[in-house]
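Shown here: the complex without one of its protein chains, the others still in place.
Here is chain A:
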Amino acid sequence: MSDSKNSASGVSEHTVSGASIMLEEVTKTYPGQKKSAVGGLTLEIPAGSIVMFVGPSGCGKTTTLKMINRLIEPTSGQIVINGEDVTTMNGDELRRRIGYVIQAGGLFPHMTVAANIAMVPKMLGWDKAKIAARVDELLELVSLDPELYRDRFPKELSGGQQQRVGVARALAADPPVLLMDEPFGAVDPITRQRLQDELLNIQSEVQKTIVCVTHDFDEAVKLGDWIAIFNEGAQLEQYDSPERILANPASEFVENFIGSGAGLKQLTLTRVNEVDLVDAITTTPGKRASDVLSQLQGAGRKLAVVLDSRGRPLRRLGRRQLSRMEIIEGTYDPGLPVVGEQATLNDALDTMLVASAEYALVTGRRDVFKGIITVQTVMEAIAAANSASDDHHEAPVGLNSGAINVVDIEVEPAERGGEPA
């Protein structure tokens, strides 16, 4: 997916295709306001990493995000992307090179899913065949079947599906940078967890630079390589890795923001793919049930997992169910406890509790089945996590400069209507 227009962005798949972002002494003062919404912020966002902006409502985190693609023009300071000062270039052209995802996707209701995704490539003048191929590729990437969803309208999708299309649209022209403004704020907790897992899976494929605003610290810990915690006026309280923020909060403000039970939050730090998974007996629809049953008995296992042609789990079968069956059925069980391999142990435990199961099925990229995680694994990991600590990397630069007046004057459309709890 190389784009001749932005050779500076150096985009290619499966390697780091993100660009570094540098905010230099960026200030935003709204007309008629003496105090700055964002005061002299200098922030380095390393290429290919996920940086989470967290902080209380109205702290300037959204303003800061929107200054990166200049939806909000900074009053002073510079924005440098991959070494290029973009502070004065045409804003529309800049935004076509930066993916942008907002709460609930912000899809155009009068256009089909395909038309929504095709919007940016169209503006960039791609030819039709290339756009159509790209649309299908992206729908696959966000785990939506192109045949089924290409011609649907946004209102015919669930909230989670709309959000996925929003991500696909943002990735359409393969931009090096992706900005997300409370992307998962409008969906239910279970869908949110799945979308987070998927974002991490997608990120492992595309390696963009992702800047994401959230008010949920757990989400920040789960998704972020680096977390920037803001106080009012976009005062940077701490900018570091999740592990170190949890271990050494820089100030009382950060401590309060993290909340109590930071010990248990270690659960959010360990990911499913970092623990040992149990192999499972897998089978596909159409096989003879008795063969599978004898395989189970031979291996001393209790259940088999039925996979579809792409290796995605459809349902689980116990010995009793198998003995009642002749041929393995391929019906999908919506109650299946599934977590992504990038999910946290917290998510995995959650999924098990919701499904009242003592295990969960783990899936990797594009929902392919990887193995089984059990309650015991989670418990052992908690015990092990207490001793684990890694501090061998340097944190990126982030600081405020100058005398900064702090005030809460930011207008955030996404938060104006009451923040979701």
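The rule is short, and it goes like this: a contact is a pair of C-beta atoms (placed from the backbone, for glycine too) under 8 Å apart; a residue touches a chain by one contact, two chains touch by 3 or more; residues count from 1.
Following the convention adopted for this analysis, contacts and distances are computed from a predicted model.
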Chain not displayed: protein name in its UniProt record ("Radical_SAM domain-containing protein", "Cytochrome oxidase maturation protein Cbb3", "Sodium:pantothenate symporter" or "ABC transporter permease"): "ABC transporter permease"
Of A:Gly32, A:Pro109 or A:Pro334, the residue in touch with the unshown chain: A:Pro109
Chain not shown, touching residues in chain A: 69, 71, 92-100, 102-112, 119-120, 123, 153-156, 166, 169-170, 179, 413-414
